Each structure stands twice: as C-alpha cells, then as structure tokens.
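Take a look at this one; I'll ask things after.
One protein chain omitted, others in place.
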C-alpha cells in the first residue's frame, strides 16, 4: 500500500527519529518521570509551584530569595480586567462552545509583541543601558538621558514606563521595594534596578512630569535581576496572566450569554464603507 | 460618514456597554487594581502564586491546607515530555517564527476533551459515584463495581485509571498520601478519595491486574476534595502544563532547527493515497 | 550523551516513524507534489479554488454542478460583521503585535460548537429527520412535527432556524433556489432540502409565525445535498469565514489603535464583585 520508495531511508538508524525529539527537560520511561533530573514523586508536596516554574525553565533549583522575587512578579501581573483584549477575547471564546483550554489559548495568543511584549522589550533596554553606561565609564544617568533622547528623536516610546490608564501603577512600588531589599542583602546584583531607576528619572526630567515605571517595567527589573533572558520575560508573563484568563473565562461561562460579541445586543457596529450598490453579474465573455 | 441610522440606539444609556463587560474579579480604575476586593499592592510579596490562583478563581483566600494540596497537584502535572502532542506542537511552533506566547497558545489549545479532559471527566465520575453510593445506602464498593460494569458494557474506559505507558504512575502515591493526610486532619471531606480508591479496586478486580490511578485520576481527587467543579479541573491542568509548554518551547528555540516538522529531514511521510494520475482540464461545457 | 536505553527501539524498522505520518492526500518527493494523485503543476491555472477545496477534502474532482453549489455556500458565509466574536477577537488580535496568521487563528478558534457548530448540528438533524421519515413510511411533515415537539419538550432550539437578528436571513432564498434547481436537474438527491423545508414549516406552525432558515440551516442543506458529513460542515464554514476574518484583521491593522479592547478608552468595564477589603498577611502558623 505504502508507495514511498524503500531505499536510503529504510537504512537509517531509528535513533534519527528519537533524537529529533530529544530533550534535556524531562526523562519519561515506564514508571519514571524525571524533571530536570529529579524524580517527580520527590517534588510533589515539597516544591512550591513557583519553585517548579524556576526549576523547569532554568534547570536548577532556585534559592529562597530568587523564588520570592519570582513569586512576587508572577502574582503582580495576573490580571488587568476585561478591557485588556487578551481577557476580553478569552471571555468571548468561553461563550462560543470551545473548551476552557481553547479559551485560554485564545487569550494567551494575544499577548504578542505589543500587548505582552513590553516587558521583554524593557528587559532589552535595561540590558543595553547597563552595557552602555559601563562602556562609557559608568555614569548611568548620563547614559539614560542619552538613550531617552535617542528614543525621542526616533519618536519611539521607551517600553515599560508610563501608563495610558494609571497615573502611577500601584504595582510599581511593592515590586521595586522587594528588589531593593534583595540588592541590599546581596541576593541579586542590582544592575537592572539601577538602570530602571535611571531611566525613570531621565524620562520624568525630559517630560517635566513623573513617568513612573509600569508593570512591564517593574517585572522587567525583577526578571532581569534574576538572570532571565528577555524573551522569557514574555514567557513568565504568559504564565502569570493565564491565571486571570482562566478566571475570566470561567466567570463568563456563567454570564448567560451565548456567542458574546463586543457590543451588547441592541448596539450595532457602525459602518463607514461603500454606499449600497447593485451587483450585476457579467456574462463570462464580458468579464474577460 | 457613519451611516448607521441614528435612532433608538443613540437613546440607550451608555451603561449598556460598560455593564456588558461587567466582572466580579477585578476593579481597575486610575491608580487602583483590586483583585477579588484586595488591593494588588498588598498581595505582592505576601501571597504565593498558588494562593493567587486560588483567590482569583474562587474569590476567597485559601486555607494553608487548601493551598498545599492545590500546589502539589499543580506541581505534579507540569510535564510529560515531547511525546505529548501539546508539548510537541508547542516545540514545532517555536521554530516557525511566532512569539513564545503563540507557541504556548498552540500547546494549550491541544489540551482538549481527550488530551486534557480526562481529569475533568474523572471528577464527574467521582461525583457521580459518591452520589450513587449515598443513594444506594452507602456501600461504595458495590456502587463502584456497578459503575465499572456499566462502563465495560458500554465499551468505555473509566477516565483517570491505567496508563498506556506507566505500569504505575509515579505521581499517584505522593498525591494520594497528601490527600489522605488532609482527610485525617479534617481539612478536606475525603469523599472523592474514597470514591477514587473504590474505583481503583473495582477496576483491578474486574481486570485481574492492578489498574492504578494515573495523574488525571489523582489530580481529579485533589481538585474534587478542594471543591472545584469538574470543568475547572481542566483549567487548573492548563495552568500546570503551561509550565512544561513554556520550558519546552524555550528549549526548542535553541535547537537549531527552523520549521521543525515531526520527522527529521531525510525521513519522508509515507503515502497511501491514489496512484499518480493525469489531470485533463475539461472544456466548460463538458464539465457541466 | 543520549541516555535512552539502546534496546528494543533501536531494533525497530524506521518505517514505523514514516508510516506514523502516512497520508493519502499528498505525495511529496523531491521535485514532485501530487495532490490526490494529480501533479500540482497540472492543476495550477486550470482548477478553481473551490474545485481544489472539493478535491482536497473529497479526493475526487467535483462535477460542475457540485462545484457551483459548494461555491455558493462558501460565498454566502464569508462575513457577518464585527459583532460576531470571531471577527471581533481577530480584530483585537491584529492590534496586539502578532502576525496576520495568528490573528486569523484567533478568530477561527472561536468557531466552536456554539458559534460555528450550528450548521454541523443542523446537518445531523436533517439526516435524522430524513431517516425517521423513511422509517415511518415517508410522511416528512409528520416526522418534522414530531421532531419539533421533541425539541420543544426538551427545551432545545432546533439548530439552523430563526435568527436573533434577521427577521428573514437574506442568504436563505438564493441558496435554497440554487439547491432547488439542482434537484430539478437531478444533480443532487433533494432529501436534505425536503427535510429542511419540512422543518421550517413545522417550526413556523408551532410558533404561529415564520421561523425561516438561517445561514446555518441553508448551508447545512447545501453541504448535506453534496454528501459532506456533518463535521465537515464546520470545516467548510471555517474556510468561508476565514475570508471575513482576514479582511477584518487587515482593516483593523490600520485603525490606529494599539491593544484594542472591547470598549473605547474612556469607558470602564463595570464591577460587581467583592467590596474593597484589606489583605492582612498571616504568620505561617496562623494560616494553617
């Protein structure tokens, strides 16, 4: 039945296929589940969920200080209400007859470069600023002012600062306080915190009013201090915001609406397109 | 420009639109983020991530015992390797040029009725068995034997028991031990545990060999004891497995493969379709 | 490096892996792409896109009459405006910094059992009614009245009839006219059309007012007459609605909004949750 030619590929060692799916994260054999080398049965009941997130992503156990900081950042970003498109889309999805998993996937999928990527981008900026300051002899404020000026010249917003909604994001202070204490205790290096504070100062001076860090900026500092690469900033945000997404999708399940759109029933989306017109199908020869 | 007729709908109170998106989970106003009534700045640094998951979904704080059990179940299910389609799909996605969030969405979307729904279904069975046993005078073993016989007659598998891979799922014992201790301490009712054990016994007797609970069964007991409705069993599994999905997607990012398919390059999917044939486009009149 | 035991699995023929991904749809070899047996280069420029959809799904070429009916149904369902959650979610997605493909995936994912499944369900009802009428001696109106009464008793809506929005769906008549002509010409059997008309009549009599078929009902008749199984009804709807989803996502890309939520900026989702409360972190021993 099979018509693939039975030539080279039948000669290949099967290892090709199993190595193609090789991983260093988990070893699964009959009766055995190792996660980063640890038997899962030893972790259950002993590891915190946050510690598990660290272990799975980083490959080693966190220190208590690392776990505490990571936990604070994960807690801070769980939700920002149904006005966020990720939450709204998940709520609509929950009324369309798909499983809770698919409603969550809908929300998570929307945490893209613009909606979910600001933290990641801020981590990149923090790293860049730290490097530039070092290269230029160490004056972080001077380097921050330069970076802000460059962004302004390019008409770009520095990611992680200011909020279209909150004059001062209530999540900024507790997160930065925790990082500050960890720096004092020598638990994290403090370079990202220094860079973030310098940027906040430079931005505020430039604009002549406070431009406080938002949640993206504050968590970017936490994740940078903990040594995560920028792209994982988004990965961690996804894990955090998934909690809000599950909660909202679940709440909507009982909202009594089927096929919930963005507007309540009597309201109609307005139309600004072409005026009504007649369609006159042409004879095939005329359409040529 | 707008051509929607300016009639009834302009007369409607704007509250229609804001109430359409009403929620009891979070209150977001300028400078304020309340989560289930609590100011977010009070939670950061104090709440565990697991406690936050409970608070967001349930609306109230967990007891320490509830949090411990939930945490154990979340830790237990984070990963089962790249042979699971949810993990494999996320890894492939990570090589296709989409953000980490979209790779995670890909994996989560696959945790459907069959792949991610066994825990949810097991929770329904546990609840049903508990009710039937109560209704029939309380003999749980008799009720379990009846239920197993019914499933067998209908040629259905009881969800949550046996494993195509593990003779004995290593996650079963530690999870059930924790529930057992919580029952002893009067922290959870113990009815789901009783039902699960009875089912395991009935299945094993019926088949003449051990049919131990798998991860779906064991977490179903935890979530049932904690009072979660079945559908949230899947929601919690999604949160747990997302950790493995992020980790694997991230690992694959550095695997050096672009557009990773299921088979390594030299291997070709085999073909069992129609033999090669010529396509002879017909003149329009012949095709009629 | 690899630590998987080198035992049985190294002994397995590689065919295992290539056969695991076996397909009857396409044969891809170096320099060759066969689709359902036809060389792709013979199809390009000769096959219509609709004909290609038929060929890929059914495995054989459509007759001209089949192609015409399928085309009409695909054209009919492309869009129903941004009030549909599938369209709204895709538009929101397009403002979040994910690719057009992921915006489309977002919309398509929402075409679930409730939002996209009514056509599929209607196809099942049409088939069931046809069978019941045959079994009962052939009186389709009697069978339809019975089926409507059963649904009413179970407090269920018959899928595919009535519309919360349109008193009479403008897509009904042209689709049914086309099917009617095809029946007259002996091009399709006409059993689904007969069943649909009987249901429409029975529903209207029961309610004492017209309950005309909607787009789900009308396309269900087309797809049933063409011999598609119900589940593919949803598959074809997905292909059709994807056109509207791409168009709307693309339009939104230039709408000037970043991270578009369901409500315009100054409007806030209302809150009906717990009143503001203080969080007082307990000492670990107190929380037990």
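Order as written gives the chain letters A, B and C; numbering starts at 1 within each chain.
Quick note on the criterion: contacts are C-beta pairs under 8 Å (C-beta built on N, C-alpha and C of every residue); 3 or more make two chains touch, one makes a residue touch a chain.
Keep in mind that what you see is a predicted model, and the values were worked out from it rather than measured.
Student: Just name the one of C:116, C:196 or C:217 that touches the chain not displayed here.
Tutor: C:116
Student: Per the definition of touch given earlier, which of B:92, B:148 or B:238 contacts the omitted chain?
Tutor: Here the residue in touch with the unshown chain is B:92.
Student: Tell me which stretches of chain C touch the chain missing from the display.
Tutor: 1-4, 8-9, 12, 16-17, 19-21, 23-28, 30-33, 35, 39-41, 43-45, 47-50, 52-53, 56-57, 68, 71-72, 74-76, 78-83, 88, 99-102, 104-106, 108-113, 116-117, 165-168, 170-171, 173-175, 177-178, 231-232, 234-236, 238-240, 242-244, 246-251, 253, 263-264, 266-272, 275
Student: What residues on chain B make contact with the chain left out of this view?
Tutor: Residue positions of chain B that touch the missing chain: 2-4, 9-19, 22, 27, 81-86, 88-89, 92-93, 95-98, 102, 105-106, 109-117, 164, 258-263, 265, 268-269.
Student: Provide the residue numbers of chain A that touch the chain removed from this figure.
Tutor: So the residues of chain A touching the missing chain come out as 14-15, 17-19, 21-29, 34, 36-39, 42-43, 46-47, 59, 63-65, 67, 97-99, 101-102, 109, 262-263, 267-279, 281, 287-288.
The working rule: only the chains that are shown with their structure count from here on.
Student: Name the chain whose C-alpha centroid is farthest from the C-alpha centroid of chain B.
Tutor: It is C whose centre lies farthest from that of chain B.
Student: Counting only Cα atoms for the centres, state how far chain A is from chain C in Å.
Tutor: Centres of chain A and chain C (C-alpha means) sit 31 Å apart.
Student: Distance between chain B and chain C based on Cα centroids, please, to the nearest Å.
Tutor: So the centre of chain B lies 25 Å away from the centre of chain C.
Student: Roughly how far is chain A from chain B, going centre to centre by Cα mean, in whole Å?
Tutor: 21
Student: Multi-chain contacts in chain C: which residues touch at least two other chains?
Tutor: 14-15, 17-19, 22, 27, 29, 97-98, 102, 109, 262-263, 268-269
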